[in-house]
Structures are given as C-alpha cells and as structure tokens.
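The complex appears here without one of its protein chains, the remainder shown in place.
Letters A and B mark the chains as written, and numbering starts fresh at 1 in each.
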Amino acid sequence: MLRIEKLSTHYGAVRAVQEVSLTVEPGTVTAVLGPNGAGKTSLLRTISGLQRASGGSVALDGEDITRMAVEDIVRRGLAHVPEGRGVITELTVEDNLRLGGLWRRHGAAPASEIYELFPRLQERKAQPASRLSGGERQMLSIGRALMARPRVLLLDEPSLGLAPLLASQIMGLVRHLCETLELAVLLVEQNARSALSIADRGLVLDLGRVVAEDDPRRLAADEGLRHAYLGF
Amino acid sequence: MTKFIDLTLNGISTGAIYAAVALSLVLIWRATRIVNFAQGAMLMFTTFIASAVINSTGSYVLGLLVALASGLVLGAVVERVVMRPVESAPPLNAVIVALGVYTLLVAVAGMIWGNTPRSFPAAFSLRGYEVGGTRLLFSPNDSFIVLVVIAAALGLALLFQRTSLGLRMRAAAFQPEVARMLGVRVGQMFTVGWALAAVAGSLAGVLVAPSVFLGPNDFDPILIIGFVAAVLGGLDSPPGAVVGGLLAGLALSYVSGYEGSSLVPLAALVLLVAVLMVRPGGLFSASKERRV
Partner (left out) sequence: MSALAARAKLPRSTMLRSLALVVLVGVVLLIVSYQLGPFDDLQLANGAFYFAVLAGLTMLAGLSGQISLGHGALMAVGAYTVALLIGNEGWAVVPALAAATLVTAIVGVPVGVAASRLRGPYLAGATLAFAVGLPAVADKFSGTFGGENGLSINPPTPPSFLGASFSIEQWEAWIACAGALVVLFVLWNLTQSGLGRSMRAVRDEEIAAALCGLRVGRTQAFAFTVSAACAGLGGGLLALVLQLAQPGAFPLQLSLSLLTGIVVGGLGSLAGAAWGAAVLVLLPRWTNDLAHSFSLSNNVSSNLPLAIYGVVLIGAMLVWPSGIQGGVRALVGWALRARSSREKD
C-alpha cells in the first residue's frame, strides 16, 4: 500500500507539486490526470525518489520512504515505469528483463512468466531493444518492472505515442495485472478517458495541486471538469 | 625484409601494451564519461610498488599480483574520493581533476622513490626467438605480453557480457537513471569500473616496465599513445581499443624503425589528429553526431 501525505516538490523556485495527498490500496488502480505541466511526472519521480521532496511524506506499507534513494525504494517493492519507457536500447530484450530482476536474486520472477504475458518479447529476446516498436518497448518496460515482483507499480503515461488500439490493450493488461498480482497501481495519463475506464479512483492535478478527487465515473460525468482539465 | 618483419613483430608486442592502456581508458569512458588522464601516472605508481616488492622478495609473480591489487585499490579510491563529485559536472572539471591526480601521483612517486630511473625485470627471456638462423625481434617475453593482454581482454569481455555484475555495469554506464530505477547501485558500479580499468592499466605498466627506464615521467608516452589507440578504435568500443592498440603499435613501430624513435611522439600526434579530423568518434564509432 502506498500512502502519500501533503507531498511537495520544487524545481528551483517553481513549485512543481503542492501538497498532494493520496492513498493507493493493493489490487486497485488510481489514475492521476491533468493537463501538460500539471506536475504528474514530478509527482511520480518524487515518490520513487528520483526527485527530492521539499515537504510531506511517502509511506510504503507503513515504512517512510520520503528521503530514501531510488535504489533503496525500488528494493522495498516499488517499481517505476518512466515516461518514455526507459528501455535501455544498447542491451538486448533478454538483458533488459534480466536486469529488472537482478536485485531480487532469488525471489525474482523467471523470465518465462514475462514471456507468457508478452509472447512478442520472446520472439525478439536476443535482439537489441533499439529494434523494438513503441508498443513492444512498453511491454518490455512493464515486463521488466514485473521481474522484481513489486507490490506497488508507478506507470507514467504508458499510452504515449501508441496507436489507440494498442493503448487500450495495454490499459486492459494493466487492469488485469493489478487484479491478478494484487498490485497497487498509480497510473499517470494524459489520455484521461482510457485511464478512467480502468481506474478505481481518479485524481486531477493542475499546476501541482489536486483540483478534484473522486470515483472515476463521477469525474467522467462532470462536463465542466472534463473540458477544463481532461481534454474531452 | 627482415627489418620489416622485426618491426611488425615489435609493433604487435608494443601494440598489446597500448591495447591494455586503451582498454582501461575505454572502460572508464564508457562507465563515467571521463577520460582518465591520470591513468599513466596510476600505472606508473603501481609499477613502482611492484618494483619495490620484486626487489625485496625476488618474486616476479608476487610483484605482478601486488601491482594488480594496488591498481584495484587505487582505481577504486580515486573514483570514490576524487572523481565522484565531478562525474556530473562539466567535462572541463573532470579533465582538470584527472590532471591534478596525475601531477600529485608523479610528485609523490618522486618523493618516495626519487627521480633517478631504475630497471625492472622481465617475466621471461628477452632474447628473440631464433628462426632458421636469424634472431627475431620477438622474444618469449613478447609472447607473454601478447598472451596476457589477450587473456585480460577476453576476461573483461566475458565479465561484461555474461555476468550479472557486467550487466549491471553496462546498464549503469548506458543509462544510469534507469539503472537506479531497477535497483542497481550505480555509484558502486562506477567504482568497480574504475577499479577494473586500473587493473588493466597496472598490467600494462608491469608489462612495459622492462623496456622503459623506470622514472616517474617515463610513462607519459604510454598514456598518450594509449589515448591515441583508444580514440582510433572509438572511446566507446572495447574491441576497438584492442584493434586501435594494435594499429598504433604497428604504425609507431614502423615510424621508429624507419625514421628514428624521437619522432614517435610526433607521429602519435599526427595519427591522432588525422583520425579525429576524419572520424571524430573513432574508427569503430557509429558516427553519431554530437547530441543536440
């Protein structure tokens, strides 16, 4: 379970995230939405430790991880799939996957499990990751994150740059994984409609602040909100 | 004709040494994007230590092992203490710090062991092989040099390509932030990278020492030619370092044999400039332009 209380972070003098609070329970998807520059990516990066928090706290299963380095946070069961996928193009698909589970040593998932989920990756396992398409790279970075059997999964714009059909497939997959693996998923998306379709809870950020938090159906039904922040 | 063969063989054995130095520079460049201008001084220092051990114990093997071990330690210490703060700074800073380490090591070596040159024993006989009545300019010691460097290069290649440590080091070098997000302790990987590179450098130092009078400044040409070799092959390419070393060794051997050894540093300069003007990324580079 991931609990965030009044988390803030700065870029120099600019406040990127202002006192955001939210809780993500295992087996649920929480969607974080909002226009460009709303601070969604900064929020994820602060939670996973890539950026320093300037105020507030982050707790993972009760343990305070606010000031921890990202390597240590990851080793406590959090996985972050970054914006742009973060696939290491100089390594093969197989090596990318292996890398994801290395720190776990004995508790990591066998690569075969990931290949079952993503058969396309098995076909390409010896190829350098630079040869993968956008959708395949998304599968690779999610698969890589799953190798370490995380309990919390942070996903930053997984549908970015993907064709609509593929994007909705990925979303469906995220929902499926969340339920079967009891993951606590924090999903950042610009494609609000598809994110809300799989979420249990929705948050809307604007200029770093939470402007709305509600059941996804009610968010989607609020026309004023949709037009102002969500783009549909 | 025999002169040409002699020079070629000589070029191969000196090329092996340059390859080892180039390999060490390439390893550090790939890991931390720094050119370790202190490498020549570092390998000089560990060779001096080896010399002291050999003189007091009489054992070459012990001296070699101590050189490698002290290289490991020196590389790790330099990275952790001095280079870590400038790894994310502008490149100029790292160049200056490396030169500072170079200057300091040369001075300390001078303080401890004095500036008068001394000799260093070879592992095997320095008398060239006799083939059909003529004595070649290639000795059992040269065979040793070539074999050891090949073994070291293969060992490093295996380490990087087949082991988890190697995978983590490659990830840390290619994309440090992503690697951290996968639980890799990137800082430690940098330290290990420097330590291994320094071991390669120390190996080169011990191998070249018999033919160089051991003074603190006598290893400068090795660094420069090693740098030329690394650039020749491409700073990002370990196999390129080996090939570059060989090419540099051969080219300079011919220059030394036909034009005189005093022109070797100048020839190295010409070679370097020629390569950089034509292929700024080295022969093995993917010819990637400067990132915008």
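Here, contacts are C-beta pairs under 8 Å (C-beta built on N, C-alpha and C of every residue); 3 or more make two chains touch, one makes a residue touch a chain.
Keep in mind it's a predicted model, so treat the numbers as computed, not measured.
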{"item": "Partner chains on view for the chain not depicted", "value": "B"}
{"item": "Full-complex contact with the absent chain, from B:Leu27, B:Met44, B:Ala241 or B:Ala268", "value": "B:Ala268"}
{"item": "Selected from B:Phe160, B:Trp194 or B:Phe227 as touching the chain missing from the view", "value": "B:Phe227"}
{"item": "Residues belonging to chain B that touch the chain removed from view", "value": "29, 34-35, 37, 82, 85-86, 89, 91-93, 95-97, 99-108, 110-115, 217, 220-221, 224, 227-228, 231, 260, 262-269, 272-273, 276-277, 280, 290, 292"}
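Throughout what follows, only the chains that are shown with their structure count from here on.
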{"item": "Geometric centre distance via CA averages, chain B-chain A, whole Å", "value": "44"}
{"item": "Partner chain A, residues of chain B touching it in the complex", "value": "164, 167-168, 170-171, 174-175, 177-186"}
{"item": "Touch list for chain A against partner chain B, complex", "value": "48, 50, 69-71, 74-75, 80, 82, 86, 88-91, 95, 98-100, 102-104, 144, 148"}
